[in-house]
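Please find one structure pasted underneath; my questions will follow.
Taken from a larger complex, these chains appear in their original positions, while the remainder are omitted.
Chain nomenclature is as follows: A and B, assigned in order of appearance, with residue numbering initiated at 1 for each chain independently.
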Amino acid sequence: RSMAAVLRGSRYLVGRSFNHGAFAFVSSRSMASKTPVGFIGLGNMGNPMAKNLLKHGYPIIATDVFPESCKEVQELGAQIVDSPAEVADKADRIITMLPSSPNVMEVYTGSNGILKKVKKGSLLIDSSTIDPTVSKEMAAAAEKMGAVFMDAPVSGGVGAASSAKLTFMVGGAEEEFTAAKELLSCMGANVVYCGQVGTGQAAKICNNMLLAIGMIGTAETMNLGIRLGLDPKLLAKILNMSSGRCWSSDTYNPVPGVMEGVPSGNNYQGGFGTQLMAKDLGLAQNTATNTKTPVPLGSLAHQIYRMMCARGYASKDFSSVFAFLREEEGQQ
Amino acid sequence: RSMAAVLRGSRYLVGRSFNHGAFAFVSSRSMASKTPVGFIGLGNMGNPMAKNLLKHGYPIIATDVFPESCKEVQELGAQIVDSPAEVADKADRIITMLPSSPNVMEVYTGSNGILKKVKKGSLLIDSSTIDPTVSKEMAAAAEKMGAVFMDAPVSGGVGAASSAKLTFMVGGAEEEFTAAKELLSCMGANVVYCGQVGTGQAAKICNNMLLAIGMIGTAETMNLGIRLGLDPKLLAKILNMSSGRCWSSDTYNPVPGVMEGVPSGNNYQGGFGTQLMAKDLGLAQNTATNTKTPVPLGSLAHQIYRMMCARGYASKDFSSVFAFLREEEGQQ
């Protein structure tokens, strides 16, 4: 058991014993029984995640570079402060949900960053999707201050964030996983321990790389089959009972009309944007380059999503690669 | 109902009424009650397929360019003849199982080919995996002779052929499908009607292209994850509960030690050879080129399997792409 865990653990004990005592007096689970949780980054994903923590009775100390993003959670009772440093001053468990590596570096190690005021024993959980080497750097910097950093990127979009159905892939010291899971399970349906710091990011990046390959592959295959005279629904059915089966063919088919309730049926609106997929593939590419790992299809998938961004598909769902590859109307 | 079906149908009626009469005298299913079926191509796949037809009581008239290939089915009661033309002279239902397009053209339209002596109304079923345009040409040539041609390539290897668990993807006139299914269901567990002639091949080619993409993608992803510090079994588990899931990750994982009973656990022996996958991807490439369909990942998958053939992986299972991409021992 790490020193950090012991330090924070002692605070927990206080909380828990108080809690025990409280049970004698109140009939329902007391809000007051939980120590505050910091939350930094209240964007499309962070907002519903923070709300789910509030629903579970955690007092929230939050901040965001865009003050208007804080409004909604403030109305639900969150306390808004001015900087990550202030959050760290008021909470010893902090969750961060940020767009990219530079934001994470700024929020943790910047001049008003968490580490300026972090308490010994604090648990810092970063749910951003970033380069695992940055996660490792943040972990090392946190450790110097006596705090614990874990990476816990999510799988699932805004819908899953709202309904607390996210999957968290968690990297970091194993003895801290229970403490992390307590919070993360308020916001997600699955919390998976992946190994040392950075492996949460690694698992996320790996999954999304294979997802992108499967999606483009499905789009190419469906397009080819249609041109060869196959009915798209029938082709999907055949693939799904055969060895071509994948999530993109059986759960998120990119061809309009094959499935209900997926972005391909709604002009590729909603879902997971091409630009976001391109970003994740860029991370996969970087980690592959840095570790000298050949990823020929992953690399080409990256390039295809990058070309799509250049050709106007940036904000469409990533299954719109089917539309990108398809012949334009009136062309041959 | 096509004229061909009517012609052959009349023969069926004779057989069936005889059959009915037979039921009065014998307690078990009579061998004599079924009209002979021709079988051309007794290789690794054709041999067990023909045996399954024999097991179901169909008299077999067979031939192969390699006489020794005929020995086994001959001992089980098949009649061996010298040429496809002779088979066509003696049987009005014929199944062909051949290595590639030129063999199919020779067997059907060559100087001793089926079409030299085919009877009006005959049903010709080709289970080879070939270019769908060749299937269409054979169908047109058969039609001129008053016969019916269907393409019915299989999914599943030698094991599935032996245990009659193949999947048949069938293209051709819909009114002939029932007649084809009668025979094919003796050799396979699934018989799927795909549409007009050539669509069986199209479905097969599409499935295998997506399979190859999924397999290489899985190999790249697992390799990257391992280098990033993830345990391979854990990574496979995470992918399989997430959107990266595919047949290659959850049923045929290419990483040694992740699953039991797959070629990756047996030094990539057995299974589906890299050379065969390269052949199918060549067909996919050709049909994509001919129909002007962009297939960037399918095309790169083709090239990767072709490079593997050049580097000594031709006869290993196609999941050996994991070994191909991996760093050699002692290298950095």
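Here is the rule we go by: contacts are C-beta pairs under 8 Å (C-beta built on N, C-alpha and C of every residue); 3 or more make two chains touch, one makes a residue touch a chain.
Nothing here was measured: the structure is a model prediction, and the numbers come from that model.
The full homomeric assembly consists of 4 copies of the same chain, 2 of which are present in the displayed coordinates.
In this section, only the chains that are shown with their structure count from here on.
A straight line joining the Cα centres of chain A and chain B is 43 Å long.
Touching chain A in their complex are the following residues of chain B: 132, 155, 167, 169, 190, 192, 194-196, 198-199, 202-203, 205-211, 213-214, 216-218, 220-225, 227-231, 234-235, 238-239, 241-249, 251-252, 284, 287-288, 291-298, 300-301, 304, 325, 327, 332.
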